[in-house]
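What you see is the complex with one protein chain gone and the rest in place.
For chain A:
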């Protein structure tokens, strides 16, 4: 039996819920966005049920631990292929042995979840630094991001604290989702942002100042592009003011 869910965390948890109540064995959980149907497999389509999802989350929290829940979420949002079954296996083991699972750092079932979770954590941390806002007309700071993993929900609260007194938008253009903040409330949604305002008249001046600063701080006889790329992979450069070509 293969479960097909709609790609969301809630719907995935609903699938986990069904797994515990169905008598059948589940061979895979696949997002409807990626699966290709065939005649041999048996499918069950899962519709998102917030109450069921919540109850699975509560169960993970109480029967396993908050640490595990966080790692499972991070693993899920890594969007790495195969993560659904890794998470299911982890939950099964966790429900048996409880929070002891958080200590089993050499175990394959645990590592299957932990490694993607660490990748997500790493990209989150990186993006806190590598995200660039541009000031738009009307006083909105706009940032475009294209992360490898779906991290917008993890990083946005940081910017809410930090830029509490400014209007901002963080836009994941790969996934077409954005978070917005208007100095009071924050919102995360699928969003059409094709009509964003023009750059503010001051913006290019500060971009030029920043580029100039960036150029000057490098020590000429220590130039080391390999080291630079190790820390700041090239795929992030297209959205970096100081690295973007004009």
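Going forward, a residue touches a chain if its C-beta (ideal position, glycine included) is under 8 Å from a C-beta of that chain, and two chains touch if they have at least 3 such contacts; residues count from 1.
Heads up, the rule we're going with is that contacts and distances are computed from a predicted model.
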item	value
Which of "Succinate dehydrogenase iron-sulfur subunit", "Ferredoxin reductase", "Sugar ABC transporter permease protein" or "Radical SAM domain protein" matches, in UniProt, the chain that is not displayed	"Radical SAM domain protein"
Residue among A:2, A:26 or A:191 touching the omitted chain	A:191
Residues belonging to chain A that touch the chain removed from view	8-11, 48, 50, 57, 70, 73-74, 100, 102-106, 111, 118-119, 121-122, 124-125, 128-135, 138, 140-141, 143, 153-159, 161-167, 169, 176-177, 180, 182, 187-193, 195-196, 202, 206, 208-210, 212-228, 230-232, 240-242
